[in-house]
Each structure stands twice: as structure tokens, then as C-alpha cells.
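Removed: one protein chain of the complex. Kept in place: all other protein chains.
And then subunit A:
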Amino acid sequence: MTVSASAVHTEKSIGQIRSALTSGEAKAGDIVRNTLARIEAEDARIHAFLSVNPDYTLAQAQRIDDLAASGASLPPLAGVPIGIKDVLTLEGFPATAGSKILEGYRPPYTATAVRRLADAGAVFVGKINCDEFAMGSSNENSAYGPVRNPHDLDRVPGGSSGGSAAAVAAGMATATLGTDTGGSIRQPASFCGVVGVLPTYGRVSRYGLIAFASSLDRVGPFAATVRDAAAVLGVIAGHDPLDATSSPLPVPDYAAALDATTGVAGLRLGVPSEYFAEGLDPEVRAAIDSGIEQLRAAGAEIKPISLPHTRYAVPTYYVIATAEASANLARFDGVRYGLRAPESNTLSAMYRKTRDLGFGAEVKRRILLGTYVLSAGYYDAYYRKAQQVRRLLTDDFLAAFREVDAIITPVAPTPAFRLGEKTDDPVSMYLADIYTVTASLAGICGISVPCGKSKTGLPIGMQILGKHFDESTLFRVAQIVEGFQG
């Protein structure tokens, strides 16, 4: 269907939408019609969305407008246009996980994080493209075609939540949900010049997330500003009886704390030498260095630190993540949902043909690797070894956080690379995750916040890493960094 744009809509942030709805200056219907029109105009070249359902979206907006007309107080995200990565379920929409094997699947239930957004009045504009089963660093592994970076259409948006980052960057959603297993929120946020949050493991329920690696998977928000990201995290965070690994710790009001913040004076920020070694692009280094100097000028105490096992993080990650994936993806067998290969004489042949037809090359590669490292004779050498190094990497962070309140690093070694640049070399693609997999393995929280641009105008993100369940400090530091950007 064609959606006509309303000329009056200028609201961009969650706060602006809220005040426009509260004062009656705008209707939720106008705001989301504008967003849908923007998707229709922009997404042919970016390809961030896999499914939209304007009738559903406009009905959600109408409910907000009815609520406003009745004079009732509006929920915290009333009328905010939000997109959902297609690895999270939303009843009434497909959930492909970027894979052919789930083509046509309509989940009969809604993920907890998505449910909480709906309960907070958010309006869902669509389901968003990603690497197949969230496996990738460039969004080129989607079975439905790659997403392109809105800053340069010849470049990748990052991955695996590339569509979620690109949608916010192109104004096709005020906020989006992504997932991060080894960097899949932070790296695309950096490549697309938006804010992306990796919450502490256990902070946000994983119920309704199509699992990749269960001990690493996290759900988190993207937004154009630190404050909006904080507001969305405050809504989706908290204990969920449907996810036994979700934490019972209380959820602070992140956005309100940010409004009351007193800057970074007196905060101790660690800068780990291992993240500034060989392989770091000079322009990225310059942007992060200049951000660090600005934080120092704002009153933070900058301390050199060491995280000595950093260089072992990528190999550790690719053993643990693929091992867990090989088990999680066993459920896709053509029996209960999704694709089934036709004309198989036996059950085992049907399994094999379905999985051969339904999975892309990277997913097969990771299933094979994960099965190999768990198989008899290799378990101790690879899987157990990686779990031991995971503890060393975590201990590095726990020791560092006795000395500092947060840690500053680059998000990725380079700005966005070109489509096709790394697709033939899995190890080179995996090295795009070199600065992000450490926090994934340790379960700590992190944020990617825009911190400058390359000479050619490509965004560069700063990664701020925080103690377990100390997202508030990340937002506080990130808002200062954000304030320095033009």
C-alpha cells in the first residue's frame, strides 16, 4: 500500500514525540505514517526491512491516539516507531532470522523484550534484515540479500544487526532492537553512526530470541541518541520468569539518571593498550584518542590499563559460539516449522536435505566447526580449552574494574568496509570482531557511541565497557562523548 507523508511531522526523538503527543500538536498516526513513508522511499536502496505490515502499525498508532484523546496518561514509549531484528518474534509478523529455513514461519508468540515495548506504547514499523541466524559481521549473510550502509551504499552496515543500525541511521525508525553475540549491536552502530547498547548478560530476557549461542546472546537497543537508547533499555530490561538466566536485580531509570547526571568528573576511565596495537586503522585511532582527550578535559581520570589475554578472545569466541550454535541449530529439521525439503524417502534424508537447502554457507561452516570442536577426541583440546581461556578473559576485566569505573576502546579496527571485501576469507571477517568479543565472553555491558568520522565521511564509534549491571555509567560517559560531536 502507499502511505502518504504528513508535512507537519518533525518529531525525531522519544522526548519530542512524547511532548508532541501530550500537547496534542501531533498524532501518533501522523508520526508513524511519516516513518512508513520514509521506509517506502529509502528502503529500496538500503534493504533494512524484511517485512512491514502497515495495517498492524497504523492500528497500534490509532490505539495511542485513542488513549491520548481519552485524556489518559501515555505510556513511556507511546507512539515511538520501533523496528525489530528478525531474530526476535512478534506475533503477526514473520520471523525469518535472515534464513531460508524459516521462510514463511509465523511465530505464535512474542518475545519478552518486544512485548515490553508494545506494553510501553511503542509502534512496530517492521521486522529487520540481519545476517542469517545473527552469524556475520557485514550483513552479507542474509538469505534475503545484504543491507547497505546509508552513509555509503557500496559499504556494509556491519553485522549481524546491520539492518537495525541502518534503519535508525536512515530515519526509518526512532529506535530498533538488535542482538549482540560477539559484537552484532556495537559494530553496526559504529559503522552506521548510531548508538548501540550491549546490556549485561541477564539484563534483558532472551525469551523469543531465536538462539545462536545461548551463553553469549543479548538483546539491546539502537537509537540516534544516548538518551533514547537509555529510555528503550529501561523498558526492555528486567527479570522474566520465561528466561531463567535473566537477572532479578532491579532496573534503574536509566533515562532519568542521565537527566540528573553530573558529567564525568572524577570517573576513572581505563584505556587498555592491547586495543590500540597493530591492525588499528590510523583514522579510527585518531578519533578515539581525541575522544579520550575530550573526556579528560571534562574531568575524567584517564588510566592506562592492561587486559593481557585480549589477543586470545577471537579464537576463544569462535570455538564457544560455534559449539553452542551447532546445538541450538539442531532444532531446524523440517518437522515442526519452516522449510521442509520435498521428496525424501526417509526421515534422516529429509533432515539432511532440508538443512542443506535451508542453511547458507556461513551457517553450515559454523555448524560444522561447532560440531567438530565438540566431537569425541577434540572436546578437551578445543571446547574445554576455550572455556578455560574465557575465564582468563573475564578475570582480566574483573581485575581492571577494581582500578577503573569504565573502559574506553575502539569498536572495530576500521570504519565500514566494502561489500564483498571480506566474504572469501572467514578469518579476516572474524577479525572485524576483535574488540567486541571480549565483552561478550565476560558478560559485561558495553555501548557504541559515535566519536568522529573518517576523511571520507564514514562514522567511527567509541566503545565504552562497564562493570556487570552498571549500564548507568556507560550512558553517563557516552552522553559526554556524544556532546562533543557536531
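Keep in mind that, in the parts below, a residue touches a chain if its C-beta (ideal position, glycine included) is under 8 Å from a C-beta of that chain, and two chains touch if they have at least 3 such contacts; residues count from 1.
To be clear about the criterion, contacts and distances are computed from a predicted model.
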Chain left out of the displayed complex - its UniProt protein name, from "Aspartyl/glutamyl-tRNA(Asn/Gln) amidotransferase subunit C", "Simple sugar transport system permease protein", "Acetate CoA/acetoacetate CoA-transferase beta subunit" or "Xanthine dehydrogenase family protein molybdopterin-binding subunit": "Aspartyl/glutamyl-tRNA(Asn/Gln) amidotransferase subunit C"
Residue touching the undisplayed chain, where the options are A:100, A:285, A:303 or A:385: A:385
From A:47, A:127 or A:355, residue that would touch the chain that is not displayed: A:355
Hidden-chain contact residue, picked from the options A:46, A:305, A:339 or A:407: A:339
Interface residues of subunit A (partner: the chain not displayed): 105-109, 201-202, 215, 241, 244-245, 309, 311-312, 314-316, 318-319, 326, 330, 333-340, 344-353, 355-356, 359, 364-365, 367-369, 371-372, 375, 382, 384-392, 394, 398, 425-427, 430, 442-443, 468
